[in-house]
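A protein chain is absent from this complex, but the other protein chains hold their places.
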Amino acid sequence: MVTTTKTKTASNTSKAVELETVTVRFVGDSGDGMQLTGSQFTNTSAIVGNDLNTLPDYPAEIRAPAGSLGGVSGFQVNFSSKRIHTPGDCLHALIAFNPAALKTNLADLDHGGILVVNSDAFSQSNLDKAGYESNPLEDGSLDDYKLFAIPVGKLNAEAVADTGLSTKAAGRCKNFFALGVVYWLYERPLEPTTRWIEQKFAKAPAVVEANCKALKAGYYFGETAEIFPLTYRVPPAKIPAGKYRKITGNEATALGLVAAAKLADKKLFYASYPITPASDILHELAKRKNCSVKTFQAEDEIAAVCAAIGSSFGGAMAVTGTSGPGIALKGEAMGLAVIMELPLVIINVQRGGPSTGLPTKTEQADLLQAIYGRHGECPMPVLAASTAPDCFTMAIEAFRIATKYMTPVLLLTDGYLANGAEPWKIPSVDGLPKIEVKHPTDPDNYHPYQRDENLSRPWAIPGTPGLEHRLGGLEKDALTGNVCYLPENHEKMIHTRAAKIAKIADDLPLLEVDGDQSGDLLVLTWGSPFGATTTAVEQCRERGLSVSHAHLRYLEPMQKNVGEVLSRFKRILIPEMNLGQLSSRIRSLYLVDTISLSKVQGKPFMIREIETKIEQVLSEI
Amino acid sequence: MVTTTKTKTASNTSKAVELETVTVRFVGDSGDGMQLTGSQFTNTSAIVGNDLNTLPDYPAEIRAPAGSLGGVSGFQVNFSSKRIHTPGDCLHALIAFNPAALKTNLADLDHGGILVVNSDAFSQSNLDKAGYESNPLEDGSLDDYKLFAIPVGKLNAEAVADTGLSTKAAGRCKNFFALGVVYWLYERPLEPTTRWIEQKFAKAPAVVEANCKALKAGYYFGETAEIFPLTYRVPPAKIPAGKYRKITGNEATALGLVAAAKLADKKLFYASYPITPASDILHELAKRKNCSVKTFQAEDEIAAVCAAIGSSFGGAMAVTGTSGPGIALKGEAMGLAVIMELPLVIINVQRGGPSTGLPTKTEQADLLQAIYGRHGECPMPVLAASTAPDCFTMAIEAFRIATKYMTPVLLLTDGYLANGAEPWKIPSVDGLPKIEVKHPTDPDNYHPYQRDENLSRPWAIPGTPGLEHRLGGLEKDALTGNVCYLPENHEKMIHTRAAKIAKIADDLPLLEVDGDQSGDLLVLTWGSPFGATTTAVEQCRERGLSVSHAHLRYLEPMQKNVGEVLSRFKRILIPEMNLGQLSSRIRSLYLVDTISLSKVQGKPFMIREIETKIEQVLSEI
Amino acid sequence: MSSQIPVEAVKLTAKQFASNQDVRWCPGCGDYSILAQVKKVLSNIGASRENTVFVSGIGCSSRFPYYMDTYGLHSIHGRALGFASGLKAYNPDLNVWVVTGDGDGLSIGGNHLLHAIRRNFDINILLFNNRIYGLTKGQYSPTSEIGKRTKSTPDGVIDYPLHPISVAIGAEASFVARTVDVHVKHLADTIERAARHKGTSFVEIYQNCNIFNDGAFQYATDKQTKADNIVELVHGRPLIFGKERTKGIRLNGLSPEIVTLGEGVTEDDLLFHDEKAREPSLAYLLSRMHHPEFPEPIGVFRAVERSTYEDVLQDQVTAAIERGKGDLDDILNEGDTWVVA
Partner (left out) sequence: MSSQIPVEAVKLTAKQFASNQDVRWCPGCGDYSILAQVKKVLSNIGASRENTVFVSGIGCSSRFPYYMDTYGLHSIHGRALGFASGLKAYNPDLNVWVVTGDGDGLSIGGNHLLHAIRRNFDINILLFNNRIYGLTKGQYSPTSEIGKRTKSTPDGVIDYPLHPISVAIGAEASFVARTVDVHVKHLADTIERAARHKGTSFVEIYQNCNIFNDGAFQYATDKQTKADNIVELVHGRPLIFGKERTKGIRLNGLSPEIVTLGEGVTEDDLLFHDEKAREPSLAYLLSRMHHPEFPEPIGVFRAVERSTYEDVLQDQVTAAIERGKGDLDDILNEGDTWVVA
């Protein structure tokens, strides 16, 4: 989505056009360094003060054969001078490193958009691998676009020729050459990237030199070759004052967990088994030993959740993180945590399913599994983050609820939030809410299942004399926690466990509505469609449509006023990256009819998809 | 529930009373042989032509300490001259082998009911273990009942004194002595039990002799001791003509699976890991090798479901059976079966949860797990049996659907159905529906995911030349089944898988209503509450109340007319042994308000609990 | 170095480790004897109630924690070691015991056993081997013999049994032992050795299930036959057995053989036990001696020192903190930041 404003004269010979929002995408082979290139572009855009949002997209294979369609990796950056909430619907510029990348991505480029290709890679064999009958650079099929065919390979090789690197190593700099070109095109400074290169390769001066040379060469090529008639300028965004950094959802989740432990004055224990797209949380936390964080890479997801529960029994702030297939494996132990009433945070970074599905793509089809996916009556709070930075907030909130209510809590994020980056206004530690955790020590009148005003039982931990007790998965006496098979006790415990979770609703902020508080249409979201919906509703409202937006971060239990909010609107539209799971839940809870907008393509919603649906629904009222 | 009719003179000195329905319960230590005694009584009652229904009830421990409250094991038999559907609400007679058994069961005995106790077991130490302050046989606390304190131990010892058995072995006959007494009391023949004893202990003639002696001695004791003023006679029931046998749910499930394979002209492969109350299915099937049944006791539930799927890929009629905790473990592989579209039947014999819960008790709280408990959009048909014999029918139906639609199918039963026995009119094999299974062999135009009119793909199996193909958990191309990451293909496959399962509804019989086809109240049931509800609704209707009954055996997808049926009634009442899971599903599917009658005590509904609720609901309309 | 056993000022008695719950095993079950000896060992080593935790899975044996007046977790089937691993990794100061069965520990839980052992957590694993599934009423287990008829194998077991000690050695356990429920003193001594070992102690206990597999170990417990059917391992001593202690085990290449002392054979010709051998090859070889060909070794097969997972993890944490304690403010402000005015 590009909004042109006015044309200015740039400092060099090309003219500079000022744009509000620009989306660019870098695409190439898995080995071409696209993720790196995209991240650097993101960093730099952040530093110049744009609002931004990113969408990395990589294949399930580590490195499929060079030049193949299956091996294409991409990174999309949306940057803007206003607030944005998505990685952008379509592309202002596409930077394609080979024919396969061009083939699989061209459809997303705006008509008339900028297309930069590495013409060196358009060899016959690469064209064949991509399934091109003729060379698109020559056959006129790209006439609709502003095509810039640059022999990146050759130019880069020349640029770094005197750094003493091998041909192969020198070739690896070509992404920086291309990045330089794009920096020039969008008037971005080189300095943040050169600084990064210097740090990253500090031990290999030749590599630093080569990469910096390539970057600069690309930039100067843009300037001097004069192939670009225009450059583009995206001014800084008007965003709230403060100190910012860029953060992905997984980083934010990890930091949120560290923060929660700190706020509770306790220690974090993270047990996990690697799985895409959740592994980065493990990697992040493994680096935090100096915060007394212990991480445990278990032999599988079952062992991981069990280890987390074991540590929770021991008094840890216990977390286990995974994605769909791992959640399936953790179900049995989650049930045990429910009946033992121990605090635990379980993170599900949702990905495309069912089964292995589309492991590197995003989806939000695990909601009903989160709520219902255990045997027996097994209630558990379920939260979901809405944006990458929100993962930080919700990780803390998950721990607040887990410890206050002595319960496992499921926190849902998704592949798009996990890997996508956004600017984050860094919170001050003092401003974060303390988490109060008490461990009883007094043996007098201690009963393992005696409940407080929140229906929570006491968290007595090993090492405390006189509070020795046994927990387990058999039904337990309502006070002593001893094994108890009595029918009435079982029924009482079933109801008490349910009531405890239901009662959390009293402790949640009310649901707020963005826009009119009542009207024709409410768009109700959960999870990552928050971003596209926010913009879509804003834009529709600017055009005078009667539409509002409410976003659920608490899926179980829901906030107390949800039913009431829904009743204020004629229609409820629910966009979800699944077949209507929240929709089904809302219908069951509130007996309210819903319109489900479903997208299950492994990709986030585009703004215009939601806008179109809003228009359609409103036109039918 | 006892309905007295008229008094007759019996053949001996006591008078015989004719009763319509009688409920007796045998209770004693786990080691006292209560399950055996109850089964024998059931068998005999079946043979004399009563309708009947049973409820075995045993502790989670194998054999808790003798005399302890936790070690009490019971077996309840309801037998009648009319059609009955439950094990009975309260007891006509309680036969208690020790104080602990008396203590934990007395509350269920009718006021004025018959109480037979083994007075030998009322020693001070046993009274202490049961927590009796004074001896109830002496302190007048049992005055409300017809108490018969019989020194069973002593009398039995005398009866078998000359059989040459050790004291210990002789003591083991005392349950037969008591059974003899009860046979006399209810005018049952001894012959079926003596025949059973002779077969069972054929290799130990002394044991045969002793047990038979004990049985007869008990019977003659009843006759000659003249302690019973009355005997009771329950005439044969008027049940449809035919040949009958007694069958438990687990037996019926096992036979249904064997029958399904036979009807499909294929071989059964049953992979399982032992778990209460599902293990008996494995035990039953392990005996069926002469029907070409192969059973595989895997190392855990995950391996079991995977082995079943592997065999299905190989062309087997594949089944895996378990209970709640096992289902939790099978979730991931079930998702794989969904995406690979292979036929598979998964049986969940539900038990009390969450977690280990009440492993030997019944519950039906796994419905929503069955429907939603997998990650991603992962649709799967869910069926549920209503009675023990119905397990046979539904096992066949599960296979019909699994093979016709190339899908895993979940079949739910529960602990009460699994272990409870009912008379079963033995079907003729010719009358059972054939299951048509085709395995393609023609390589021309074969595509692993090409669909037929049912949206089913072909079941090509290894060994077939030219049809070599690969299945897996990654998203697959809609035709070839090759790995495919394309967004549109994923969405198409998500929709196709869902549509295939939804379409099964076209292939189901319509839901029928028992009673008026419209009216004030419909009681909607699924699973084992069928029985109590049938009787409750019948009785209410006899009293002129406007109430009807409909029973769901198909939970996912539902029969096509369910919504329409519901719309014909003012109120919908749903009795479930959970917190309202079907209720929640009905609300979500049909936006219909429901009244949930929930009982979660590890025991089936009583008729009067449902009657009371019906009355209450009707009084509030 | 001995294991982490937090010590009471005044030793508690065995009885003081009993919880107030009724023990619900079948009368005559071998589990009773093990329960009694474990309490005695805790008393002997001067353990404290509050720092001791018993963790179990599901099975008859796994009811164990309920009967101990210590902290306890009766978890889910096969996963006890998962819980114990997390607990010990988080809090290395606790004295952690795991009680499991042949089904719980070797069937569904086999993988966790391998991994706990290789990580060498300082925990004590007691595997009650009754060669049957008790709690589920008599199906065969991974240690049941070929041909055994059980509820799930009416035509006889067809899978070769696993040998728990061989499996543990396959994963290179630092402490491996075997003992028998009714050999009370040997049982107590072996459990005490396990308790005092720093690292994962794996103890296989032959346990009689008198309901579903009565007499499974009669050869090793019967007064008449046991001396011929078991051989006690003593570090540094030759393998001698038999009622008169006249029989011994000699190595022929890598094959053990039974010899009679005296007939030209002296003690020095026998195999000498070395529980501290760096490589577990001897321990493995001993684990291959099965009844009836051989007397079965009981006692400690292997006891070597190796760092424990929890200690090294704690060391890494300590070292990281020494390099610079993490400050939440700093962490939140890491990387490229920019200020919007």
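Here the chain labels run A, B and C in written order, and each chain numbers its own residues starting at 1.
Everything below uses one rule, namely that a residue touches a chain if its C-beta (ideal position, glycine included) is under 8 Å from a C-beta of that chain, and two chains touch if they have at least 3 such contacts.
If you're wondering where the values come from, they're calculated on a predicted model, not measured in any experiment.
Asker: So which of the visible chains would the left-out chain be touching?
Answerer: A, B, C
Asker: Which of these, C:G46, C:P92 or C:G170, touches the one chain of the complex that we don't see?
Answerer: Residue touching the chain left out of view: C:G170.
Asker: With respect to the chain omitted from the figure, which of B:K246, B:H283, B:R351 or B:R585 is a touching residue?
Answerer: B:K246
Asker: For the chain left out of this view, which of C:R24, C:K88, C:R119 or C:K247 touches it?
Answerer: C:R119
Asker: Tell me which residue among C:L162, C:A194, C:L261 or C:A303 touches the hidden chain in the full complex.
Answerer: The missing chain is touched by C:L162.
Asker: Write down which of C:Q21, C:N111, C:N210 or C:T225 is the residue touching the left-out chain.
Answerer: Hidden-chain contact among the options goes to C:N111.
Asker: So that we can see where the missing chain sits, which residues of chain B does it touch?
Answerer: Given the touch definition above, chain B has residues 43, 46-47, 49, 192, 236, 239-246, 255, 258-259, 262, 267, 269, 271, 288-294, 296, 298-300, 302-311, 313-316, 318, 332-333, 336, 340, 426-429, 462-474, 482-483 touching the missing chain.
Asker: Touching the hidden chain in the full complex, which residues of chain A are there? Just list them.
Answerer: Here the touching residues of chain A are 31, 60-66, 68, 70-71, 273-276, 279, 282-283, 286-287, 289, 295, 297, 299-301, 325, 355-356.
Asker: Can you list where chain C touches the absent chain?
Answerer: 107-111, 114-115, 118-120, 142, 155-156, 158-163, 166-172, 254-255, 277, 279-282, 284-285, 288, 306, 309, 312-313, 316, 319-320
Following the convention adopted for this analysis, only the chains that are shown with their structure count from here on.
Asker: Tell me which of B-C and A-C has more C-beta pairs in contact.
Answerer: A-C
Asker: When the centre of a chain is set as the mean of its C-alpha atoms, what distance in Å lies between chain A and chain B?
Answerer: Computed from C-alpha means, the inter-chain centre distance equals 47 Å.
Asker: Approximately how many whole Å separate the CA-defined centres of chain B and chain C?
Answerer: 39
Asker: With chain centres defined as C-alpha means, what is the inter-centre distance between chain A and chain C in Å?
Answerer: One centre to the other, that is 45 Å.
Asker: Mark out which residues of chain A touch at least two other chains, giving numbers and ranges.
Answerer: Within chain A, the residues that touch at least two other chains are 332, 336, 340, 472-474.
Asker: Pull out every residue in chain C that's touching 2 or more other chains.
Answerer: 58, 76
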